[in-house]
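A single protein chain has been omitted from the complex, and every remaining protein chain is retained in its original position.
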Amino acid sequence: MKSSRRIAIAGVTALAVAGALAGCTSGSGSEDGTLELRVATFPPGADQAAYDAFTEQEAQFEEANPDIDIVGVEYEWTAPTFAAQLAGGSLPDVFTVPFTDSKTLLENGQLADVTDEVEELGYADKFNPIILEEVTDADGRVFGFPRQAYANGLHYNRALFEQAGLDPDSPPTTWDEVREAAKQISEATGKAGYATMATGNTGGWQLSVQADSRGASLQTANGDGTYTSTIDDDATRATLQFLHDLRWEDDSMGATFDLDWGTINQEFAAGNVGMYTSGSDVYTALVRDFGMAPDDYGLTVIPTEDGGGVLGGGDIAVMPPNLDDATTAAAVKWIDWYYMQKLLDEDAAVADAKALSDAGQAVGTPVLPVLDQATYEESLTWIEPYVNVPLDQMAGFTEGIFEQTPIGEFKGQTQPIYALMDNLVQAVLTDENADIDALLAQVDADAQALLDQ
Amino acid sequence: MTMTRDPEVADAAADRPPRPPSDVPAHRKRRRTPMTWLRGGGLSNLAFVAPMLVVFAVFSWGPIVQAVVMSFQKTNLVSPPVFVGIDNFVRVLSDPNLGTAVVNTLYFALLALLFGFPLPLLLAVMMSEVRRGKGLYSALAYLPVVIPPVVAVLLWKVFYNASPDGVFNTILGWVGIPPQPWLQSSATVMPSLVLEATWAAAGGAIIIYLAALIAVPPELYDAAEVDGAGIWRKIWHVTLPQLRGVLFIMLILQVIATSQVFLEPFLFTGGGPNNATLTILLLIYRYAFQNSLGGAYGEATALSLMLAIFLALLSWAYFKLTERWSTN
Partner (left out) sequence: MTGAPDQPLLDRPHGAAPRPRLLGLARRGRAASTDEQGDRGVLSTADRRRGSVRASMTFVHGFLFVGLVVAGLGPLLWLAKAAVTPTQDTLSQPFALWPNGVDWANLESAWNDIHIDQYFLNTIWVAAGSWFFQLLIATTAGYALSVLRPKYAPILNALVLATLFIPAVVLLVPLYLTILNPPVIGTSLLNTYWAVWLPAAANAFNILLVKRFFDGLPREVFEAAKTDGAGPFRVFWSIVLPMSKPILGVVSVFAVIAAWKDFLWPLLVLPDPAVQPLSVRLPAVQSQTELDVFLAALAISTLIPVVLFLLFQRLFLRGAGLGGAVKG
């Protein structure tokens, strides 16, 4: 299997080189009349099980659609490469983008309009309206298929809770309790009781998660396509003060303050972090990639205070706008089959769950439904026999999440502003005398300058 | 073309019957036509020049000219470029991050000069004096240079683990020094980067100095001894002056290299914490490549041009100065 993949990669490389040599773009038709569809698969470096599962699914799809030849392309949405791939035309025919970029892309005309296709498939009215809004433009046209969504949650290490004399079955429900628990964990175990991401835009992302839970609103849409930055907000200030106090007064955040999504998962899985906030879907990464013992994992909702809500996100399956009709039709078929049917159809859902569980992947990790809640809850009963995650250790989340107000990420210049907000988090964690008010005012002004461009 | 006739070459040629030279020297006046061009080897000349011409035109001269043009344009890859005058320069100069980046870059360059410049020289002088083990020492000193720089940085990132059980903190613990935050504090982050950079680069400089030390004419030392010079005076009055040329060059090359430092801040910290390691090149990278929805290519080229012009002026002034010192 590995060697065949290597050959495939070598083949792709050779093709690319040959294409460059001949100075021609690769057409989408192949010799035997089948249509070649290049689809995004998963981030590079995924383990063998993921490749095996995909090969299996690819074969099934091609059997049902013999005129389409699926070519899986390793794909990962990362800021620097996405723009280049977009500009260079090297994106696959089907790929995914996070909600945060979808608005800008569709406003720039860089995504295919799929309104008619969504209508035709007949599940337009089944989407969770909050989520469908992410891919709809001002005229009500739809530019993609929301395919997965998550809400942020508070992940905690049950083993560290026990060592610190805390009850792992009643995790903290307010930020003050979080602080208290963090202090106890770090005093009892010497590990970081609480940690937060701080680099590569994830610091800004999690700062907005934590500020939103305290009732912040970081940006106001003015309704005319312009936005006003409102980062300089009491809830943001409270969040930064909270992090500062945990770091400098309680010393309960360990010694590493340059974590990002991947490294905080590593630290947590290695048992060095008591609690952190992140998307509800990291269980797979923790257990499969970093060998965390499933028994140690706990997930609950993020404390919400003062009218705060829980920030969520997700991504959508989209196509570039310049595909020909045949490719568009094939791409829609693939999206429907690969991403959507397992949410809608019992047989597809069961087949998917079975394939995942056979491949040793997690089944049943809590997510936010992209379809309406009734369909979602029904789908959970279909796959019940295959669920292989400790759902009872995630009860705090699954029971609490529908009580919380879902909030989407702010839309204007999301990632650049997250980058600015990284500095806020880094400042309070690495400088005891950081002037939070001055920093907030500065970042607010810089964010507004970005929005005014 | 000089035509020095070597007697031995004449010998070698003597075995063969002499032939009239095919290429008559150009003292006879001739009209240049395509035919004479062709017969004079114009086509084969072109064949040898062509690869270089194409590669340089497309990947060197072209982009250099484009850099100047782009710095006055707004380019986003989607819509055609628009001429915007000096807007890019104004935007860059009014960016609060520019000041931070310039100060950080100067700080890095200064620390690198303090740590990284004298140390290899000292080691090279020591190594050139030992009689045995020179080969072993050169190899050991050069080992860090062989490690791919990316691997070195990623490895040192592990060394810099700020917990008391980190690699460096454990070593400090052996001698009773409390754990340091290394990359996790604005105060210690830059010296940490410079420490790694010095470690990674010292071997190369040592080998260059060793080569230069070997080239010092031994007669100069003999003469100095006749004048009664001791060891330190020999170093001061013979060794260092003899190395002056290579030292001057190494200094300016180091300044040029450190003012374009990218790898260490990019991989160690991404510019953090709180922009404490944001360097000029990292800022250029951020302008151009960080935003997923299209870069500010105009600003990025404007800043690179300003840096390039500054470095060119600096080198020019430096060579003027050192020229004067060298002749004194």
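Letters A and B mark the chains as written, and numbering starts fresh at 1 in each.
The rule is simple: a contact is a pair of C-beta atoms (placed from the backbone, for glycine too) under 8 Å apart; a residue touches a chain by one contact, two chains touch by 3 or more.
If you're wondering where the values come from, they're calculated on a predicted model, not measured in any experiment.
Within the full complex, the residue among B:Val82, B:Leu114, B:Leu154 or B:Ile177 touching the omitted chain is B:Leu154. Among A:Pro98, A:Pro168, A:Gly215 or A:Gly262, only A:Gly262 touches the chain that is left out of the view.
The residue touching the chain not shown here, chosen from B:Pro34, B:Gly85, B:Gly135 or B:Gly176, is B:Gly135.
In the full complex, subunit B touches the hidden chain at residues 1-9, 12-13, 16, 19, 21-23, 41-42, 44-49, 51-53, 55-56, 58-64, 66-67, 70, 75, 77, 123, 125-135, 137-152, 154-156, 158-159, 161, 163, 165-167, 170, 199, 203-204, 207-216, 218, 221-222, 225, 231, 234-235, 238-239, 245-246, 249-250, 253, 256, 260, 262-263, 266-267, 281, 284-285, 288-289, 295, 297, 300-301, 304-305, 307-308, 311-312, 315.
On the side of subunit A, the interface with the absent chain consists of residues 2, 6, 9, 12-13, 16-17, 19-20, 23-25, 43-45, 47-48, 74, 76, 80-81, 84-85, 87-90, 260-263, 265-266, 270, 272, 285, 289-291, using the contact rule stated above.
Everything that follows uses one rule, which is that only the chains that are shown with their structure count from here on.
Separation between the centroids of subunit A and subunit B, computed from CA atoms only, is 41 Å.
Contacts from subunit A toward subunit B in the complex involve residues 77-80, 82-84, 87, 101, 104-105, 108, 110, 198-200, 254-258, 415-416, 419, 422-423, 426-427, 429-431, 434, 442, 446.
Residues 77-78, 96, 161-164, 166, 179, 181, 183-186, 269-270, 272-276, 286, 289-295 of subunit B are the ones touching subunit A in the complex.
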